[in-house]
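Working notes, structure below.
Note that one protein chain is taken out, while the other chains of the complex remain in position.
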Amino acid sequence: MRVSESSVGPLVATYVALMVLLVMTAATRAMPAGWWITPISLGIAALKAFLVAYLFMRLREEKALVRIFAGAGLFWLLILLVLTGADYLTRSWYV
Amino acid sequence: MKEPPIATFAGVSWLTAASEHAKHVDDVILGLVGTSVAVILFLGILTSVILVRYRSGSRAKRPPLSLATWKIETAWTLGTLAIFLYFFWRGAVLYLDAARPPPGAEVIDVTGRQWMWDTRYPDGTREFNALHLRLNTPVRLVLSSEDVIHSFFVPALRLKQDLIPGKLTTMWFDPDRTGTFSLYCAQYCGSAHASMIGKVTVLAPHEFDAWQRSAGARTGALALAPEARGRELFAKFGCARCHGGLNAAGPSLAGLYGTRVRLSDGTFALADDEYLHEAILHGRKVAGFAPVMPTYSGIIRDSDAADICTYIEAMKTAATP
Amino acid sequence: MIASEQGDGPSYLQESTVRSWLGTLDHKRIGILYLFTITFFFAIGASAAAMMRIQLAYPAAGLVTSDAYNRLFTLHGVIMVWFFLIPSIPAVLGNFVLPLAIGARDVAFPRLNLASWYLFVGGGALALYSILVGGVDTGWTFYTPYSSTYSNGHVMAMAGGIFVAGFGSIATGINFIVTVHKLRAPGLTWFRLPLFVWSIYATSIILVLATPVLAITLTLMALERVAGVGIFDPRIGGDPLLFQHLFWFYSHPAVYIMILPGMGVISELVACFSKKAVFGYHAMAFSILSIAGLGFLVWGHHMFVTSQSVYAGVAFSFLSFLVAVPSAIKVFNWVATMHRGAIEFTTPFLYALGFIALFTIGGLTGIFLATLAVDVHLHDTFFVIAHFHYIMVGGGVMAYMGGIHYWWPKISGRMYPEAWGRVAAVTIFVGFNLTFFPQYILGYLGMPRRYWIYPEQFHTLNLVSSAGALVLAIGYILPLIYLPWSFFKGARAGTNPWGATGLEWLAASPPAEHNFRETPVVTRPAYDYPPL
Partner (left out) sequence: MSKAGALANAPQFGSQEQRIAANQLGMWTLIATEILFFGGLFLSYVTYRVAYPSAFAVGSRHLDYLCGTINTGVLLTSSLCMALGDLSIRKGRTRALAGWISATAALGAAFVCIKGFEYHEMWRDHLVPGFRFDPSVSPQVELFVCLYFIMTGLHAIHMLVGIGLMAWLLKLNAASRFSERAHEPVKMVGLYWHFVDCVWIFLYPLLYLVPKL
């Protein structure tokens, strides 16, 4: 098996980035209220999760097949959310 | 229990269509049946011919196919899709119509609870397990449930709508045929789901007015048959909590009336009206059960207890093992 | 097709101690373990069906009480779906045949495979426990708030049983996915795979992606019931429809778990007994994948009358029509496969014919139900009951029976009695139609499902249906007698009694412990029958 070149450096850098992002998320609580806080904090969360998956879980080094499998779960979750949302969000449209 | 059948064939009465919508639905169903029969006949005959002609050992020629496979595949895919889209369209249009009540439709409240229908008209009249309608007058039902999900189903109207606890749902229709039609609870709701049935009566305008007057005159006095009242009280006092199932705290009451009950002191008692009355108001020590039934004396009036007895008596359809 | 012939080792059936069976890691033995367990569960589910049909023979037959009846249909639905049909083809035939068919020596994770079976048995034991101590009366759909608050049955044990067995399914799914990806014989490219392997692969994907949603849904329902930590409870603003969304997100794909493997089996049978390659192989493979994929997008068609948004209703109806197209493609391709073949009317082929006929009828009535306004009338009536029995019994069980007969020589090394096989297949077909066709009419006339007593006007048709069930029962009991008999007394089967293609027919009958001494090398497409 190919020995991966990754060394301590990138991992620690990832960690630092994660901590910075954590501080940013936590700070949203202090911001003036607004609906846009949620997209921001969720966006940051997505970025964090991506970093963890890409570097800590070494998705970076994996073949396409494994990446597809990693994405499949998320895609199917999206189906669940979107089609159920299609019910809840349009219930009051039709009068 | 019989609805006015359109026709009887082989002991089966066919279903009345009591509204314009119902006739449209029948049209679509007829189209579907026709298409299905055609498809099945086509495939059936084709397959039979193939089976006979190409049975193993037959001398039929078997040259390779000359047409490109993908052309055949595309043809039957698109053909099927076209037929499907047609039916999708028909169904969706009707469905959307049925979801949009005409303005000014009269509103009737219907509440479902284990296991009865409770109907309230705008003028305050109230009925159980029955709904009276005026011919050719659109009505909108506002449906609510007090416990679990039920479903208001009138086959003659080809309509059904679930009653969801915690929210109101609605349905509307415009009956165009007089008569008495069956009403069923179509969503499973517990022990007596199959008994949660009633009648929808469509009356000619003058008959409806007469009915309304007489019903209105009874304001609140609930001119219900004792049995139906008993059923309501039974639900109201929550008797089913303990007398509703195999593992309930109390004995099953179905089929109890007229049988001999073994009491915990070893004696037997005949379950007649008097016994039941006593059991309801003061409790009897039935063998095999902890005496946890609350006393209802002072809570249930005698007249009410009488109606409950009638109801219990009527529950004898169930044979007890 | 194959570059190497096999030498025989001792048959996988050689060792016969109980320990060698209960601790086995051999995929073939695990398949046999499943065969026994699901036959046992089928007998239970079928006994419940028999009692229901007796009760329904008369408007108020009085065989059982309402509560007992409610427990019967629940146990019938739960057992038949989760403990019989879902594991039937994948876990019995999939386990037995899949590694053989791809030229592997076993599945990727044999230990996990055995663990799946133990999870299945554990789940089954919990379900049986719940039945023995009094049963569950919620229906197999466990709708809240009835299941979480009002039912006084043993919901927890039953839900727990399904939960545990569900993890068994997931493990099987993971195992098969990895096996198909990583253990194919050299030269066995994706488009050389037999369609049975394709169908098991697609099924496994559904198992892996849908079953966890069922698990969490049942967990939520259970938490609401025991701990009062309820998120569907309308009293605190919860929505019972959310439960239904979650439930059907699993359960609609689950119906394809039940039919896709059957379609795979039928493709094998039709090709083998027409001695001809499956017509439109690529279209068949893609339709399997698209059924699996699109199947996830249609669950809302179970909720047309629940007050789900009408727009969602329209979308779900549209998608339901779309998912039906690939099924239609498959039916046409099977018929086209027979065309210009050399057809042998063996028992498995009779089952295949039965499948095609009954699946078509069941599928077409699915189209009725997908049509919005029509479903409003037919929802929760016997029409729906007839629809899914046509597909699940007429389709699923027929395919399973066909597959068992087809691979029986491989499994047991012996032939079943052909004449009895044909008699049983025809009896099942006739009995089936008698039982379930009247139910379509009953449904149209308005007879609601889950009714233990019913109005007089529905009597005639119900009586016919019950009589049919008797014929059906005879049909099912026959194989239960002659298959075990043939296991000991049947004529010896050679390596390839049907003259079929497929790597499994290269291994000995019954195969040796690790299937192939030397991994076969594949050089040609599937179904490479000589020209007629």
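A few remarks follow.
Which chain is which? They are A, B and C, in the order written, and residues in each are numbered from 1.
Methods note: a contact is a pair of C-beta atoms (placed from the backbone, for glycine too) under 8 Å apart; a residue touches a chain by one contact, two chains touch by 3 or more.
Because the structure is predicted, anything quoted here is derived from the model rather than measured.
Here is the thing to keep in mind: the chain we left out touches A, C in the whole complex.
The hidden chain makes contact, of the residues C:78, C:215 or C:434, with C:215.
Hidden from this view is one chain, which touches chain C at 99, 104-110, 170, 173-175, 177-178, 181-183, 208-213, 215-217, 219-220, 223, 227-231, 235-239, 242, 245-246, 514, 519. Think of the hidden chain as still there; on chain A it touches residues 1, 3-4, 6-8, 11-12, 14-15, 18-19, 22, 25-26, 28-29, 33-35, 37-38, 41-42, 44-45, 48-49, 52-53, 55-58, 62, 65-66, 69-70, 72-74, 76-77, 80-81, 84-85, 88-89.
One rule holds in what follows: only the chains that are shown with their structure count from here on.
Across B-C and A-C, it is B-C that has more C-beta pairs touching. Centre to centre, using the average C-alpha position, chain B and chain C are separated by 31 Å.
Chain A and chain C have CA centres that are 37 Å apart.
Shown for chain C are the residues in touch with two or more other chains, namely 241, 307, 310. The set of chain B residues touching two or more other chains comprises 96, 99. Of all the residues in chain A, the ones that touch chain C in their complex are 65, 72-73, 76, 79-80, 83-84, 86-91, 93-94.
Interface residues of chain B, counted against chain C in their complex, comprise 1-3, 10-15, 21, 24-25, 28-29, 32, 35-36, 39-40, 43-44, 46-47, 50-51, 54-58, 60, 62-65, 69-70, 72-73, 76-77, 80-81, 84-85, 87-88, 90-96, 98-99, 114, 147-149, 151, 153, 155-156, 158-162, 164-167, 169, 182, 184-195, 197, 244-248, 252, 254-255, 317-321. Residues 181, 209, 213, 241-242, 245, 249, 296-297, 299-300, 303, 307-312, 315-316 of chain C are the ones that touch chain A when the two sit in their complex.
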